[in-house]
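Just one protein chain is left out here, and the rest sit where they should.
Coming up: chain A.
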Amino acid sequence: MASAPTSKYNSHSLENESIKRTSRDGVNWDLSEAVPRLPGETHVADKEVIYICPFNGPIKGRVYITNYRLYLRSLETLSSHWHFEADACVFQDSALILDVPLGVISRIEKMGGATSRGENSYGLDITCKDMRNLRFALKQEGHSRRDMFEILTRHAFPLAHSLPIFAFLNEEKFNVDGWMVYNPVEEYRRQGLPNHHWRITFINKCYELCDTYPSLLVVPYRASDEDLRRVATFRSRNRIPVLSWIHPENKTVIVRCSQPLVGMSGKRNKDDEKYLDVIRETNRQISKLTIYDARPNVNAVANKATGGGYESDDAYHNAELFFLDIHNIHVMRESLKKVKDIVYPNVEESHWLSSLESTHWLEHIKLVLTGAIQVADKVSSGKSSVLVHCSDGWDRTAQLTSLAMLMLDSFYRSIEGFEILVQKEWISFGHKFASRIGHGDKNHADADRSPIFLQFIDCVWQMSKQFPTAFEFNEQFLITILDHLYSCRFGTFLYNCESARERQKVTERTVSLWSLINSNKDRFKNPFYTKEINRVLYPVASMRHLELWVNYYIRWNPRIKQQQPNPVEQRYLELLALRDEYIKRLEELQLANSAKLSDPSTSPSSPSQMMPHVQTHF
């Protein structure tokens, strides 16, 4: 009685049930004894440890390490007083389960030395890519820590030990093949391409024009392959402007590329200038091509020193350039680090909002969304075609084009449409997933790592919050994508570009994440989804309307109310099912007793006595 409750008490009947029924992807309270195994997953070691749970204190358990996961089951059951805060009756006599794919491990450190005194101070501290840390205390005797450290290092960072990533060992079978989801020719055909102004080119068939681009590209009809080669020499890493999306009615387009190689001397390239004008002319109504440079102005200028730069007014008469002020991968990485600092293991309570503000995470989200809204608005209004680039055109550019496409084209808001969007704008166009995530790589401090894709998914989540009926998928879909961004169970996000994936025969040798999702779609469906064609979504990108995605970033904290499945979705589905059942029973009744039931429409009609006839504003 002494302290005010600062905890949540989970006491909704539906909510309780959902905890018992479904496994939370990390910490799990379960009565079954079996350690889960995927086909192709093999046991490596098991050991008794003490798991230092930041929320419940030290718990003795047995850890099982396989070539895919670290799995811990507590040996003691949690007595209720440990879990005074949560609902005791649910957790009583249940074991604590930790189920962590080794792919999420970013760093393994030894803590404490031979002389360490205090209890549980000798062991391993594991930093994960998904906003949590795991600590295990081990006995000092018998090299137990060294053994576990080595086993974990070997299997969490297979690249350094010439071992295959688990995706290549995974033998899971699904009844749908996720690799078939994206077929570029079909997707461009859906967009009405090729047409009079745009053609499909195979110039990059063997990745000789640009090794980080897909093999199939859509370019202006009037630009010859020779033109494209000359433009490539003037664009960073040969990433030439190519079509991402075309408006079905006004035929304005979104084109993506990398920065022009202007350099300190302000170099120009006639072919590039002409090429941009050709793009503009694919739509006769527009007088200017709009260029959105995703970077802050100063960064774009600074890039000249390393040979890059931006399109100047003098050289590109028929273009207008705007900077979108989105910061680079290093800024985003540091921002997310600060978010982790205030949410894990303990949530910064006393100045929550100003602490959150000082991470700048939501501000970055706002800038990305604002940029995408501008792109979408230009195209949807038919005012201008848009060219988007940043430096290399594989981080911020991918965020902007994919988000704008999501706003413009309702197709991408379906489950398969979204998979195609990710497959197209991110995977095929060379977002460097391997470098940004560091799959199987032990170099945790690599400056190439950055949560760019996570930031994109966060933006999608913000949009889905603002438009609850516009997306076919639910929050669980987005979280599942993020979990397998790191897990290495599927081949979907492996490697930096299509050419590397082809060399490694990824589609033949690994399973696609979309196989898992599409074979069990119901779990990922938003019951409120209403299919709409041709509706452009403009989210409100004001700070007032953005929220921290608590169910993702703070999901490990048991005090955060997080229910999967979402009780509202669940209840809605129940109502739907109930209605269907009633309709069925009603039909049966009518059939059996058609004579008696002459008037089924007995819904009580509201009395006609009403409020005043004028529109009243109180």
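Heads up, the rule we're going with is that a residue touches a chain if its C-beta (ideal position, glycine included) is under 8 Å from a C-beta of that chain, and two chains touch if they have at least 3 such contacts; residues count from 1.
As a working rule, contacts and distances are computed from a predicted model.
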Inset, instruction - Pick, from "Isopropylmalate dehydrogenase-like domain-containing protein", "pantothenate kinase", "Myotubularin phosphatase domain-containing protein" or "AMP-dependent synthetase/ligase", the protein name that UniProt gives for the chain of this complex that is not shown. - result: "Myotubularin phosphatase domain-containing protein"
Legend entry - Chain not shown: contacting residue from A:65, A:255 or A:470: A:470
Legend entry - Option from A:63, A:128, A:362 or A:460 whose C-beta touches the chain left out: A:362
Legend entry - Hidden partner chain, residues of chain A it touches: 1, 4-14, 343, 347, 349, 351-354, 356-357, 362-363, 466-470, 528, 530, 540, 542-545, 547-548, 550, 554, 559-561, 567-568, 571-572, 575-576, 578-579, 582-583, 585-586, 589, 597, 600-604, 606-607, 609-612, 614-618
